[in-house]
Every structure is written in C-alpha cells, then in structure tokens.
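Note that one protein chain is taken out, while the other chains of the complex remain in position.
Here is chain A:
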Amino acid sequence: MNEQNNQKEDGEQKEHDHQWMCDKCHEKLEMSKVRVRYLDGNFEVDLLRCPTCRMVFIGEELALGKMLEIEKGLEDK
C-alpha cells in the first residue's frame, strides 16, 4: 500500500519536474543518461536535462531522497 503511494507520489513529482524548461535555451527538458560521482562512486543515471546546453535538473525529492541515501552509503564505505 505504502509502496503504491510512494510510486504515485514519485510519478506526480516526475510529472511536476517535466514542467520545467531551460531558461537559457527555452527548451523542454529530456530524460538522458547523465554521469554522477561522489567519493569512489561513479554512475550513469537517467536525469532530466536541457537537450541544448545540457544543464541537468535535480529536484528536491531526488536530492534529499535517493541521492542523499547513496551519498551516505558511499561515505560509510
């Protein structure tokens, strides 16, 4: 039940994130493979990005959720 709710919220959040546009290029953001790194971690993940200037969008949920979790995990490695 909880998981379903979370998925729903995630979905809404993602939908919400899609509303953002690059202010410089006036482009809609697109999901792309982006490299992220922290300490010894180096991964490729799907993130929203401006197709022209490649500026990457990180929403609050992602930054304080999954991303923080991975940061903490890497710090304790």
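Everything below uses one rule, namely that a contact is a pair of C-beta atoms (placed from the backbone, for glycine too) under 8 Å apart; a residue touches a chain by one contact, two chains touch by 3 or more; residues count from 1.
Keep this in mind: contacts and distances are computed from a predicted model.
A.B. asks: What name does the UniProt record list for the absent chain among "Energy-coupling factor transport system substrate-specific component", "Nucleoside ABC transporter membrane protein", "CO or xanthine dehydrogenase, Mo-binding subunit" or "Cysteine-rich domain-containing protein"?
C.D. replies: "Cysteine-rich domain-containing protein"
A.B. asks: So that we can see where the missing chain sits, which residues of chain A does it touch?
C.D. replies: Residues of chain A in contact with the hidden chain: 19-24, 29, 34-39, 41, 47, 49, 54-58, 60, 63-64, 67-68, 70-73, 75-77.
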